[in-house]
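To start, I am sharing the structure in question, which I have written as structure tokens.
The complex appears here minus one protein chain, its other protein chains still in place.
Presenting chain A:
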């Protein structure tokens, strides 16, 4: 009997294809939007996680300023020095290496070409820690690092902007007052999880950066790489103790610096994408609701239009529950078809978007199944009222209709 009802429902749906298509459009769009949002959101979360893993889960970042990061708290905190970096390497055994890191924005000039970019002061240990190879030329020499020679390593984007595809090694570029010789070219990394171009960068030895670009001896951040297989938590507490001692923070006082590991950074980044995904999905869910109301509206119109048909069915002996079931099943089948089409459309859209944004395509089958069940539920909820109206019609009135 149920298959009979489903068969009749499908027949009724295809008897008026145009109206059926318009009816389910709301559901299709709603489901497609939810599926696309969640899939793309999941993809970007995966991308962030993968990026962070690529960067190394054994990386710690030590920055001045307290962990509470309230405005002003960071600014009075004393910056680190190169001696702090050396102390971390010398005194903490589980640290494989550590590197200073400072950054500022500037304009690079070569001949008639100029490009706005960011200048980073650091040394080879940073490139090692984040696993960033030099593909042309060489990394810094230790003499260049210790004496602060005017040499630089370019990111791929800077090279494209200043030199096009030609070989930049040995050329001299200008960064404000500083003329420096290009000694190396970094491997292209592409966009970061936040969409910023990681290759739009010029690397200088830290001392050169301090003397000629920032004009002070501050170290804005220390990158620490913990030896493989050793606990990052232990390294963090050791670094914390060392820094408290070096910065003379007395017992009971809060830290005026913070240490973040990649897990924290990853959870912060995924937290942001999750919030965005959640918000967008909520908006999409509202459109599902609107789609449901659309179904109810059309089903009500359909009941009025088919009053005579209902009268005939009642006259030949259909019971209230049978007419109710017929219209209810029709609404459910309709919205489930809408749900299926929406799922396919949503996955296709998500696939295209993932491709364009260069993030992994990550369909979540729980969400897909959920969307399908939800669309069926929309059919039940919004189909019930019109179906009940149909079932309650008076057969005599219904037969006389029109």
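Please note the rule applied: a residue touches a chain if its C-beta (ideal position, glycine included) is under 8 Å from a C-beta of that chain, and two chains touch if they have at least 3 such contacts; residues count from 1.
Please note the rule applied: contacts and distances are computed from a predicted model.
Student: Tell me the UniProt name of the left-out chain, picking from "RsbT antagonist protein RsbS", "ABC transporter ATP-binding protein", "Diol dehydratase reactivase subunit alpha" or "Ascorbate-specific PTS system EIIC component".
Tutor: Options "RsbT antagonist protein RsbS", "ABC transporter ATP-binding protein", "Diol dehydratase reactivase subunit alpha" or "Ascorbate-specific PTS system EIIC component" considered; the missing chain's recorded name is "ABC transporter ATP-binding protein".
Student: Touching the left-out chain: which of A:204, A:314 or A:390?
Tutor: A:314
Student: Which residue from A:22, A:373 or A:396 sits in contact with the chain not drawn here?
Tutor: A:396
Student: Could you tell me which of A:49, A:217 or A:322 touches the chain that is not displayed?
Tutor: A:322
Student: May I ask you to list the residues on chain A that touch the chain which is not drawn?
Tutor: These residues touch the chain not displayed: 1, 4, 8, 15, 308-309, 311-322, 395-396, 399.
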